[in-house]
Structures are given as structure tokens and as C-alpha cells.
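Structure incoming, see below.
Only a single protein chain was left out; the remaining protein chains are all shown in position.
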Amino acid sequence: MLLYIAKRLILMLPLLIGITLVSFVVIHLAPGKPTDLATMMNPKASLEAKQRLEELYGLDQPLHIQYWNWLKRLAVLDFGRSFASDRELVLTKIGRRLPITILINVLSMALIFLVAIPIGVYSATHQNSLFDRGTTVFVFLGFATPTFWLALLLMILFGVHLGWLPISGLKSLNYDQLSPLGQIWDRTAHLILPVLLSAFGGLAGMSRYMRSNMLEVVRQDYITTARAKGLSERTVIYKHALRNALMPVITILGLSVPSLIGGSVIFESIFAIPGMGQLFYASVMSRDYPTVMGGLVIGAVLTLGGNLLADIGYALADPRIREARP
Amino acid sequence: MNRPGLYADSWRRLRRNQLALAGGLVVIALFVVSFLAPWLAPYDPAFIDVTSVLEGPSRAHPFGTDPLGRDVLSRMIWGSRISLKVGFVAVGLATLIGIFFGAVSGYYGGWVDAAVMRFVDLMLCFPAFFLILAVIAILEPSIWNIMIVIGVTGWMGVARLVRAEFLTLKSREFVLAARALGASDRRLIFAHLLPNALAPVLVSATLGVAGAILTESALSFLGIGVQPPTPSWGNILTEGKDNISLAWWLSLYPGLAILVTVLGYNLLGEGIRDSLDPRLRE
Partner (left out) sequence: MSSIRWSLVLVLFLLPVFVSACEEKTESTAVPAPAPRTDLDVPAYGDAIVDGSIGDASTMLPALASDSASRDIIGLVFNGLVKYDQDLNLVGDLAESWDISPDGLTITFHLRRNVKWHDGRPLTAQDVMFTYELMIDPKTPTAYAEDFKQVEKAEVVDDYTFRVTYPKPFAPALASWGFSIMPAHLLKGQDVTTTPLSRKPVGTGPYIFKEWQTGQQIILEANPDYFEGRPYISRYVYRIIPDLATMFLELKSGGIDRMGLTPIQYQRQTNEPEFEKNFKKYRYLSFAYTYLGFNRLDPKFQDKRVRQAIAYALNKEEIIEGVLLGLGRPANGPYKPGHWAYNEKVKPYPYDPDQAQQLLTQAGWRDTDRDGVLDKEGQPFQFTIITNQGNKQREMTALIIQQRLEQVGIRVKVRTIEWAAFLKEFIEKKNFEACILGWTIPMDPDLFDVWHSSKTRPGELNFVSYQNQEVDRLIDQGRYTFDQDKRKEAYHRIQELLHEDVPYVFLYVPDALPVVAARFHGIKPAPAGISYNFIKWYVPEHLQKYRLTP
């Protein structure tokens, strides 16, 4: 097992380089340079100014030189400077937006786990009951509803008409004047709608998965044995079945790691949340290569790490897979 | 294994599942509407009439008009074609690719498995959105390009599922038995492993169709969906977004349509899964 993990970790490095190479090529395939966007359609900018800008950014060099330069700097964890007119360090830009994205994603995932798992278990143990069918429709509704649509509707209801919750943003205008308790409540109030909506969409996947796992486990022989032994249904379900059904669900955590840093640009723009989704989208559209590459690298590291965790999880959960490994 | 029995049995179970039937009806309705669009739509969906901009539902326009005075009902009817196409082509492509890689990886194991899984990792590291954006920037955002990109970026989940199923099933008794009887690789894969592995794939496929429809509406939101004047539910919904309190019909109808269609596909998929899964036989 340990050998396997070691092998995977070593493989990660060339894989990472491969990913960065492919990303670099793909983003440069898209026509247009960041300097084009700053200077074209601008009556005050001359061709000479554009050329000057290109040289300053190193964009006049051939692609493989640009890539090599970038890779060299990456080796010392220098992600470079953004090509946007603020010319900030990429790490600064990402670091500013990462916390809020991670916070919302973690809260949302926690909510999903808290709600979906019980729903899945109960649906499985009461298959085809009204609860089962009702919650099936409910969770799929969450999946099927276009987020921005529901977001706007809820904003209108809770923000404009009822005035219970703030409409957008992360904190109120008078935040600095609030007491510490008031500040905590203010931040929480701003996060309620985004987290709820984010979780609502993800309920379907998790609860269905939990349900099907439970259904499968409940039909196993050892459950029948447990029942035959005379154990109460509660013990059977919660002590034996649940634990086994829960294992593969834990591996989902590993797979969810990369999505922790991902934000939805649509979601963030509706809620005016300055997160990773907007940063990434804007960077791609303005061909801000360093920022795009920076985001992709971090995402790649997390994905590879998360996949490794998930595979370890699978192996731990199912001994047969463990033995089948080379 | 008695194959005809498995499917007839599943069909019977499916028919008794009310939710799945409801879903199935929705899917059929979608097919019918999109097929008969030229005859069903009362107006030309692209006909602009600036004198009737953003009118509410009326007898002339049962679903109201959009910011260019075009009839929303007609646009909705034609828009169903986009939803259908996006769903099928994109997901069909993703499923086929995914089954291929997953089966190969799960069946052969060893370095083949390792290689394929590393490839999956590579693909997973690219946020699908990034690829879609990049492709749209490179190519024209035509409906075909969008579908192919969604398909090519969405097969990884299916592959993992199929592979996981294959790994589990490979050591089941019936497979070991068949192998002992001398069945060839091909027979094992197609006759024994795949049918049992299909259940999660089907669910994934229906969720995928749903996801593709939602992706299309997200792309329309960002302005990089299908080209004007082609109507799609996503772009009608987006037109309604900025006027959500005024032109509620622009948000309600496409929103409902997307919701009901996606719901229908999911329920149907779940129903199929429940009925096909031999482990759930009562």
C-alpha cells in the first residue's frame, strides 16, 4: 500500500508538468494577447505603445521560451505578476479571493453532508414511501433549478420585500461601526443565501449516492444475519449498515477537494462575492496568462492530491480492490 | 444468465415506478415538441416586432414577448431542439468515451489501468469551464462545438464509475465462473460485465443530460451560448434575468421548462437504475 502511495506521489510531478504544458498551450491557442485588449480600440494608444507593452510583458518571445521562463519561476514558487493593469503578484490576487471561496464551499459541503446523508439513509430504509418519493423530487429540484434564477427570486423575497436578509456582498456598509457580535451576525447574514443555494444544488448527488449505497448494503448477507440474530432494527441500520454505506461516501471528500477552490462565476457575480470563479473567468477573457496558469496549477495540485485520497479511500473500503492492485 | 428475463423483468419494475414514468413522459413530450416545432410554433421565432416589446401573456402571445417583440412560446418550442441536441450529443459522446476508457481500464488493470487513470487525472485538472471558454474563444460558439466540448470534458465521471464497477464485478463469482468456462475477453466485457456496470452509467447519463442543459443555460448567461437569433431556453432565461420583476414570463416559462425537463430526465434515470439493478430485486 505504502509503495503504491509513494509511486503515485512520484508520478505526480511529471503529470503536473504535463498539465501545465497543455494548459499553457491551450490558453495561448485562444487568439488575442492581453496587450491587445489594453491598447486596441483606444484612440490614445499607438502601435508603438502596444509593442512596448508586449516587450515589457515578455510576450514577444517565442512560446517555448515563455513557457520555460514561467516554469523556472514556478520551481521556486514564484507565480509571477498578473498581466492586468494592476500588475499584482498572482499569489496576492489568488490569495485574496481564495479564503472566501473556500469558506463558502466548505460551509456548503458541510450542509450537504448534514442534510443529504440522513435523507439518503431514510429514503433507503423506507424505499418507495412518500418520504422517499418526495425527497427524490425535492433534491432533483435543487439540481434542476438554474442557480441564478432561484438566487434572484430569493433575493427579491428575502431582501427586497421582507428585508430579512441582505441582498448581495459580504458585509454591510456600516460593518466597521458594529459591535463584534454584530459583525459576526452581519457576515453570517450575508452568507446565508449563497451557502444555501450552493448546497441546494449539490444535495441531489450526495443523497442519491447515499441512498443507493444504503440500499445495496442493506441487502447484504451480513445484514440479514444481524437481523436474524435479533438485533433491533436501529442497531442494524445505524451500527452495521450505515458504517459500511458511509465508507465510499468518505472517498467523495477526496474527490471534492479540487472543487473547494472552484467558484462559479455566475453565482459569484449574482451575489457580488469576490471569489475565484470571477477571477478565473476574467483572467481567461482578458488573456491574463500568469493568473490563469497560477489558478490551474493550484487546481491541478489539489485535484491530483484529492484523487489520490479518493483512491486510497476506495482501496480501504473495498478489500477486493486492494488485492487486485498490482 | 438469462438475458431476456433480466430486461423484461426490469421493464416491468420500471412501469410500476410512478416517478420514473412521470419522468419518461416528460422526455417523450420533449421529443414530440421539438420534432413538431415547425408545425407547433405559432410564429417565426426570429420575427422582430419593436412595437410589442416585453408584453405580458395575452391571447396573441400566450407566453408573452421578449425584448425584441418576438413570441416567447414559439421561441420556447424551437428552443427545445437545442436542449435535446445538447443533451444527447454532448452526453452521448461523453458516455461513449467514458465507457470505453472505464472498461479498458477496469478490465485489463495493470499498467493500462494506471495509464488511463493518470489520463483521467490530467483531464480532471482542467476545469471544464476553462476548456469550454478556451474552445469558444478559438472556434465559433456554434451549437456543435459547444456540444463536442461538453462531451469531451465530461466523460471522466463515467469512466471512473465504469472502472469501479468492473473492478468490483471482476472478482464476482459469475465472472470467475464464465472465465473458467473459457469465455473470451470480448464476451466477458460485453455479455457479462458491461450490462451489470451499465446501471450507474445510465444514472450518470441522465444526470449528464440534465447537467448539459444547465451548462447551456450557464453559457447563455455569460453570453457565450448559441448564436443569435437561435432561441434556447438558456438564453430566454438570461434575457429575463435583468427584468425579473417586470417580465416574469421571460423567467418563469424557460425556468420551469428547464426544471421540469431536467427533473424528468433524472427521475427516469433513477427509475431505470432502480429497475436494472439486480441487487435491488425484491
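Each chain carries a letter (A and B) given by its place in the written order, and its residues are counted from 1.
We adopt the following convention: a residue touches a chain if its C-beta (ideal position, glycine included) is under 8 Å from a C-beta of that chain, and two chains touch if they have at least 3 such contacts.
This is a predicted model, so every value here is computed, not measured.
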item	value
Candidates A:66, A:168 or A:244 - the one touching the absent chain	A:168
Among B:25, B:48, B:115 or B:177, the residue in touch with the chain that has been omitted	B:48
Selected from A:25, A:63 or A:160 as touching the chain missing from the view	A:160
Residue numbers in subunit A that touch the chain omitted from display	30-33, 36-47, 49-50, 52-53, 56-57, 81, 84-87, 96-97, 152, 155-156, 159-160, 163-174, 177, 268-272, 274, 278, 285-287
Residues from subunit B at the interface with the omitted partner, ascending	46-48, 50-51, 53-54, 67-69, 136-138, 140-141, 222-224, 227-229, 241-246
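Note that only the chains that are shown with their structure count from here on.
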item	value
Centre-of-Cα separation between subunit B and subunit A, whole angstrom	22
Residues of subunit A touching subunit B in the complex	11, 15, 18-19, 22-23, 26-27, 29-32, 133, 136-137, 140-141, 143-146, 148-149, 152-153, 156, 204-205, 208, 212, 215-216, 219, 258, 262, 265-266, 280-281, 284-285, 292, 296, 299-300, 303-304, 307, 311, 314, 318, 320-321, 324, 326
Sites on subunit B touched by subunit A in the complex	18-19, 109-111, 114, 117-118, 121-122, 124-127, 129-131, 133-134, 137-138, 164, 167-168, 170-171, 203, 207, 210, 214, 217-218, 221-222, 234, 237, 241, 244-245, 251, 255, 258-263, 266-267, 270, 273, 279-280
